[in-house]
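Mind having a look at this structure? Questions to follow.
Omission of a single protein chain aside, the complex is shown with its protein chains in their original locations.
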Amino acid sequence: MVEFLTAAAILLMAIVAAGLVRLLLGPGIADRLMAVQLLGTGSAGMLLLSASAVPMAGAVDVALVLGLLAALVSVALVKSADPSMAGEE
Amino acid sequence: MAREVTTIVAVCAGLFFFLAGTIGLIRFPDTLSRLHALTKADNLGLGLIALGTMLQAQGPLQALRLVVIWLLVLVSGSAVSQLIALRVYRRSGQS
Partner (left out) sequence: MNLSPDVDGGLAVLIAGLALWTIAVRDTFAAVIGFVAFGLVVAVAWMRLAAPDVALTEAAIGSGITGGLLITAAAGRRRRPPPQPDGRPRGIVRIAAATASVLAAVGLGVAVLSLPTPAPTLAPNVALHLGLTGLANPVNAVLLGFRAVDTLLEVFVLLLALLGVWSLAPDRFWGGRPGAAQRVDPHAMLVFVARLLPPLGIVVGLHLLWVGAVAPGGEFQSATVLAAVWILATTAGLCDWPPVGKPRLRLVLVIGTAVFLAIGLAGLVIAGAFLAYPPAYAKLLIVAIELPLTLSIAAILGLLVAGPPSREPRR
């Protein structure tokens, strides 16, 4: 189980790192933001997996902060890159 | 024994969704379809991984924290997705 979880963690990180290609290519901010959002979520998942394999204190909290703050920074960025979107539906 | 099998199945399924989402993000032709792929990875991928690791957690409190992580990422991820979609929609309307 420990080997499986560790291998899964490494695989997940590799998958999500590959997604960073979109950061390089993405014509425009939206595509790049999506790559970062994927990176945040994937890193959180990777930390959950490796914390399950080899428990480290605080790994779950780091995963929480990674996932949450990647999304919140993206929200702030979309709002300020396009100020005409102030709160409208 | 059933717990181990369920964890393995859940984690593999989660990895599959992450892989599918990433391939979609890289290969789909335009921003909105890439967004569609991303949300699958975010919601289902992380959710299944959280489910799998929850079964291996020490104690219900630890399991609850994993669920909370998934819920928080769901909410904030959906906010980002909607804002991105709104931005793309607005811009394509202008050009």
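For clarity, chains are labelled A and B in written order, and residue numbers in each chain start from 1.
Basically, a residue touches a chain if its C-beta (ideal position, glycine included) is under 8 Å from a C-beta of that chain, and two chains touch if they have at least 3 such contacts.
Computed from a predicted structure; not experimentally measured.
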{"item": "Residues from chain B at the interface with the omitted partner, ascending", "value": "68, 72, 75-76, 78-79, 82-83"}
{"item": "Touching residues on chain A - with respect to the absent chain", "value": "6, 10, 13-14, 17, 20, 23-24, 29, 32-33, 35-36, 39-40, 43, 46-47, 50, 56-59, 61-62, 64-66, 68-70, 72-73, 75-77, 79-81, 83, 86-89"}
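One rule holds in what follows: only the chains that are shown with their structure count from here on.
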{"item": "Centre-to-centre distance between chain B and chain A (centres being mean Cα positions), rounded to whole Å", "value": "10"}
{"item": "Interface residues, chain B side, partner chain A - complex", "value": "4, 7-8, 11-12, 14-15, 18-19, 21-22, 25-26, 31, 34-35, 38, 41-42, 45-46, 49-50, 53, 56-58, 62, 65-66, 68-69, 72-73, 76-77, 79-80, 83-84, 86-88, 90"}
{"item": "Partner chain B, residues of chain A touching it in the complex", "value": "1, 4-5, 8, 11-12, 15-16, 18-19, 21-22, 28-31, 33-35, 37-38, 40-42, 44-45, 48-49, 51-52, 55, 60, 63-64, 67-68, 71-72, 74-75, 78-79, 81-82, 84-85"}
